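This part shows chain A:
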Amino acid sequence: MRTDINKINEQTPYEDLTEGLMMFAGGTSKHFKTGEWRTDTPIFDKDKCKQCLLCAPVCPDGCIPVKDSRRSDFDYDHCKGCGICEKACPFGAIEMIPGVEPVRR
Partner candidate 1 sequence: MDKGIEIRWHGRGGQGAKTAALLLADVCFKTGAYVQGFPEYGPERMGAPITAFNRISPEDIRVHSNIYYPDLVVVVDDTLLNSVDVTAGLKEDGAIIINTVRPRDEIIPLLKGYKGKVYTIDARDISVKALGKYFPNTPMLSAVVAVTGLMDWSLFIREMRSSYEHKFSKKPEVIEGNMNALELTYEALKEQLNEN
Partner candidate 2 sequence: MSVKDRMSGNEAVAYAIRQIDPDVMPAFPITPSTEIPQMVSNYIANGMMNTEFIPVESEHSSMSATIGAEAAGARSLTATSSCGLALMWEELLVAASNRMPCVLALVNRTLSGPININCDHSDSMGARDTGWIQIYAENNQEAYDNMIQAFPIAEDKRVHLPVMICQDGFITSHAVQNIELNEDSEVKEFVGEYEPEEFLLNKGNPVAFGPYAVSNYSMEAKKAQEKAMEDSKEVIISTARKYKERFGRGFELFEEYRTNDADYIMIIMGSAAGTAKQAVDDLRKKGIKAGVLKLRVFRPFPSEEIANALKNCKCVAVMDRTESYNGNGGPLSSEVRAALFEYKIYPEVVCYTYGLSGRDFTVENVYEIFDELSGVSEGNIDIKQHRYINLRTKEEA
């Protein structure tokens, strides 16, 4: 029986957990919204970005989506706001601002 990840939480009784807490499902981390942990938020400035893509591989949470060799805006559902991407960007296209909400200037 495949695991419905949404039915497993800290209120689940032991009888309803999976055997050995094994997950009979794939890609389950996307159901886990680590974006809630964020205290600082990266802001992406599309105009300054040269699409060098130095930021994407250093993101520990895979929150910089890349398609056809071009990055797009952050996945804020999962970005923890660590700020590594800001340090990696040579062009000042990423700026960390305090707070959880991505506020555009």
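Keep in mind how these were chosen: all candidates are chains of the complex that A comes from, given by their letters.
Following the convention adopted for this analysis, contacts are C-beta pairs under 8 Å (C-beta built on N, C-alpha and C of every residue); 3 or more make two chains touch, one makes a residue touch a chain; residues count from 1.
If you're wondering where the values come from, they're calculated on a predicted model, not measured in any experiment.
Undergrad: Could you work out which candidate touches chain A in the complex, given the options 1 or 2?
TA: None of the others touch chain A; the one that does is 2.
Undergrad: For the complex, which residues does chain A have touching candidate 2?
TA: Residues in contact with candidate 2: 1-2, 10, 12-15, 17, 19-28.
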